[in-house]
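Below are the structure tokens for one structure; questions will follow.
Here the complex is missing one protein chain, while the rest keep their positions.
Chain IDs A, B, C and D follow the sequence of writing; residue 1 opens each chain.
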Amino acid sequence: MGDVKLVKKRISPMIKEVLTRFFSKPVTEKYPFVTTEVPEGFRGKQLFNIDLCISCGLCSRDCPSNAIEMVEVDGKRRPLFHLDLCIFCYQCAESCPRNAIKSSVFFELASNDKKDLILKPEANNKTGGSD
Amino acid sequence: MRSITTWARIKSPWVIHFNSGACNGCDIEVIALLTPRYDVERFGIKLAPSPRHADVLLTTGVVTAQCAERLKRIYDQMPEPKFVVAIGACACSGGVFKGNYSVVGGVENIIPVNIYIPGCPPKPEAIIDGVVKLLNSLKEA
Amino acid sequence: MLAINEILFNIQELLGDNAQIKKFFLGKATIVINAKSIKDVVARLVKNDSTLGLSAITGIDLDKTIGLLYHLRTSEGIVTIKTEVSKGKPIISSITNIIPGANFHEREAADLFGIIFKDHPNLKRLVLPDNWPNDLYPLRKDANLEDISKSRDNFSYKIDGSQSQEDSLVNIIVGPQHPALLEPEKFSLKVDGEIVKYVEPRIGYVHRGVEKAAEKKTYLQDVYLVERICGICNACHASAFVESVEKILGTQVPDRGKYIRTVILELNRLHSHLLLLGHAGLEIGYETLFQYLWRDREPVMDLTEMLTGNRVIASSLTIGGVRRDIKETHIPIIKKQMIYLRERMIFYKDLFENEPSIKLRTKNVGVLSTQDAIKLCVVGPVARASGVPIDVRKDDPYEAYGEIPFKLVTRNDGDAYSRLMVRLEELFESINIIDYAIDNLPKGPYRIKVPRVVSAGEVVNRVEAPRGELLYYLKSNGSAYPERVKVRTPTFSNIPAFQKTIIGENMADVPANIVSLDPCFSCTDR
Amino acid sequence: MQNRVGPSLTGPSGILQPLADFIKLITKEDIIPRDAKKTVFRFAPILAFSVIVFGMCFFPIDGTNIIPNSAFSGDLIFDLALLTIVNFLMFLSGWASASPYGSIGAARVLVQFLGYDIPLFLLALSPAFLAQSLSISEIATAQNIPFVILAPWAFILFLIAMQAELEKDPFDTPNAESELVGGLETEYCGGRLAFLHLTRDVQIIFGAAIVVELFLGGPYGPVFFGFPTFWYTLWFILKLLGVIVLSEYLASLFARLRIDQVLTGNWKILLPLSILSLILTVALATWIYPWVM
Partner (left out) sequence: MVSETESLIAYTFLKNKIIDSGFCTLCGACEIACPLGALQLKAEKVERLTDCSKGLDLCPICYEICPHSEALLLRSLSFVADAPVKNEAVGYYRKIVLAQAGDPQLRAQSMGGAVVTSLLKYGIESGFFDSAIVTQAESQNPSKPVPKVAIVPDDILSAIGSKFFPSSVAKAYGSAVYDYGQKNIAFVGVPCHVLAVRKLEAWQHKISSNLKIIFGLFCFGTFSLNSMLTYITKRYNILPSDILRMRLSSKFVIQTRDGETEIPLPEIDDHILPSCRVCTDFTAELADISIGSGYPLEGWSTVIIRTKTGEDFFYEAVEKGIVNTWVIEEEPKVFERLMVAAMEKRTNALKKAKEMERTSGLHPILLLRESSVLSNSRIDEIMTRSVKTVSLDTSVSQFLVLVPKFRHIAYPLVNKKNVPIGWVTLEEAAKVEKHLRAKTSVNKIAIRKLVTVYADETALVAFKKMSSHNIGRVLVIDRTNPDMVLGIVTKMDLMHTLTKQF
């Protein structure tokens, strides 16, 4: 087996590559301790601004995975986001006539029970959601 | 003695990944965790070849009718201190495909789920964040 | 490849009057014939044009009858043969013995529409689970699917791992859960010692009924649904669907929109090929190659995230253009990454050519001759590696591919090694395309306002996904909901090739063979 | 090696990781498959582990053996035989688990190490011949000029044979994840799995130790000050790490070879080469080396 390596045209570049990699610094990003920078266009958790909402219900009608449900919040019908259903396509932000739904770069949404994944629209607080 | 075993369990959670009907968006993110850039081996997470060796079951994908039974069988094969992480909107609740005829929707209908990671697909960092939260909840339990 | 009008002339001459021909409808031309004469029409066509391939068979529920559209792929584009079968007695003769590639298409039509194909080799369940009630055909309009969700609880979990030991063959199940395979699919192999004698793929584990779901959502929502058929080639599904809607509406996407779409499609192809080459490394045991390749894939993911907001599912294509613009600040970053990627590709090309162990594991493994490739109607890199020069970007260019110069990569020895090499060389082409598109990105609008209601119409549209030709058939009925969306994904027609290439190989080569076909089972099962 | 960090959170920079793996595995629930051969299934891993540890004590790490005066002439052959026994026990544990993957994996282990044992023995003979003795400690002491310089070809071939013996890439067909789910370890879990993993790790150290003893002059190296045993152990550990890194490097260079290629490679190429290298060393030792040494 050993001599096959000698007869071929060129030495496999992997030998040099592995050596350089062996001595060079590893590429790993130490995530939990170093926060990663996310490009600003990233589609993370939605920010819902209740003052701008005219409760027209267009976001819940346009959502591909019906993740937005219109619920009564002191008299008016507001969108409630089911983050477990949501596919973060931001069609709701695009259909909303009033920029009431904005994008954020927040992506750490893991949680051990489903209740955290429901973003309820509370009155006059800028970021929806109770987690 | 108990604290050492929990320490050991936290420090070396072996993982097995089963795709029960996913569009493999989440699967490539799960496998991307092993690549140099994210490298979950820092936490001692290793991809175990068979359910026998694994502690944590990473499921992705909306459970299709055919896969439901497989998922149950894999879950039973795993030795006892086992945990389930549902990755991606499909695994959490069926996502875009919820309500289709051949879709059971959501992993929780078949096996108990410890951690839900929403996102379509969630960023690898989000999956790490989910696993870290699982390990921390282990510490308190 | 036969010219279109020759084909039409043949059919006209063969059938005389009972074949109406509609030019430029559903691809280059549509021929309406009655069901009985399907077999000899196809036989006649194949006889005088051996390179003719069956692209897809689409079933449509025309409430009293079921329409069957045979989309044939000629060099100039798609020719559709349309026949109808009555719902009561849906029987039509199978064309699998003429074109072996039609095997899976017919089984799928049987599954979902309940059409009986006379003398089809093995008309078993393909896409639906085994314990599916056999008189219920989901894609028919009148199929009441409500009881299914209720009756799902009493699904009898029949263990299907039958260990039948007919002769000396050991039956090995490369089962749904296997570390080597990213996705659930089952190959039951019959192995004699180390040599594989027979393989029976069983797909359908990832069947989510996307085509049925598409009929219940509006066009705008369908774009997102269709994108999530396959996470790796999501931009291609979006582009195919969006283009078919635009063809029906007749809207003209502005140039800048076309160029941005091409950039995103090519980024998607880069991402998919790099992923596949890395996966191939994993399959043949070359851990380090897998790690390096997937590390070099990260820049492509970062670019996609920067341009579209998500690393993998780039929902940036929408009906009428693109949702986000490429800003001035993005262009230098893209250029820098392309230079880095080109360097790395040169390294990997050099590695693949000179690394003995890779060659040992992939050289003349799973050989697919040009003849077999055409017979099985194989598409994409698998076909190009066996010397069949088909590429939708060249045959009928879409988006901005008409204006961007790029080379068509083909090889002729058709083994696993050349399949990987074809993909590697296509990476260079993709980088060139992106560079070209970024350099002369036209100014102006990148999107056009499109009404939410689509006028009635029927269209067939093809796109070159990383794995091959992706065909979409869209029928709209003037409402905000599509009437029928048919998706024929490239892996669906590449799977039969796996049966051909594996027989006679030895067991240890099965993973190398599977990975060289670049199967994407979430695509296949829809 | 693969440009990534690897375990770094368990204990200071990840040293305790194997320990954590071991403890966790022990505390795992123990499932024994229904139709497995109970006795063999239960004891094979532990037996394999004890044998390999026993084998380890024949190496003079700090100038004297771990167990005093256990060195006897011919313990080299004895050690290599132990290695074969351990592999055989691994085969037994795989065969006992009665899962299709287990049996195929076991068969492959059997075929592989039987094949590679013969060249391993022949190549081990070259240094033994140079040192005119079969006892490891004597071979180590006789190397004022490390045999790797005297018989470099033997060293390279021995390294390749050892690579195949320990089932490391490019010869790790038995526990190839992609083909056989877990190879022979598929059915094992909990405590037994821990022992299997431990045996594999000790095997790697065992192989490296043999290479160090036979070719790199064992623990003996320049002594600066203070008592020699400290320096000898230091030298021994350094050489050991060097060899392990070298074998890891070799492993990361190649893709895994098919089982039939591995076998053809062994019988057609490695065996004749090892015989040739033995003849060469013998020829050199008798004619040229006497006036040099």
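Here are a few things to note about the model shown:
Just so it is clear, contacts are C-beta pairs under 8 Å (C-beta built on N, C-alpha and C of every residue); 3 or more make two chains touch, one makes a residue touch a chain.
Values in this document were obtained by computation on a predicted structure and should not be read as measured data.
By the touch rule given at the top, the unshown chain touches A, C in the complete complex.
Note that of C:Ile99, C:Leu267, C:Ala280 or C:Val450, the residue touching the chain absent from this view is C:Val450.
Touch with the hidden chain on the side of chain C covers residues 254, 321, 324-325, 443-453, 480. By the touch definition given at the top, chain A reaches the unshown chain through residues 52, 54-58, 61, 70, 77, 95-99.
Definition applied: only the chains that are shown with their structure count from here on.
Of the two chain pairs examined here, A-C and B-D, it is B-D that is joined by more C-beta pairs in contact.
A separation of 36 Å divides the Cα centre of chain B from that of chain D. Mean C-alpha position of chain B lies 29 Å from that of chain C.
Chain D has its Cα centroid 48 Å from the Cα centroid of chain C. In chain B, the residues that reach two or more other chains under the touch definition are 35-37, 39, 42, 49, 95-96, 120, 123. In chain D, the residues that touch at least two other chains are 1-5, 177, 181, 252-253. Taken together, the chain D residues at the contact with chain B in this complex read 2-10, 14, 16-17, 19-24, 27-31, 101, 175, 177, 181-183, 185-190, 193. Within the complex, the chain C residues that touch chain A are 217-218, 220-222, 224-225, 228, 288-289, 292, 295, 302, 305-310, 313, 315, 323-324, 347, 350-351, 354-356.
Residue ranges of chain B in contact with chain C, taken from their complex: 18-29, 31-32, 34-37, 47, 49, 51, 61-62, 64-70, 72, 74, 95-97, 99-104, 120-121, 123.
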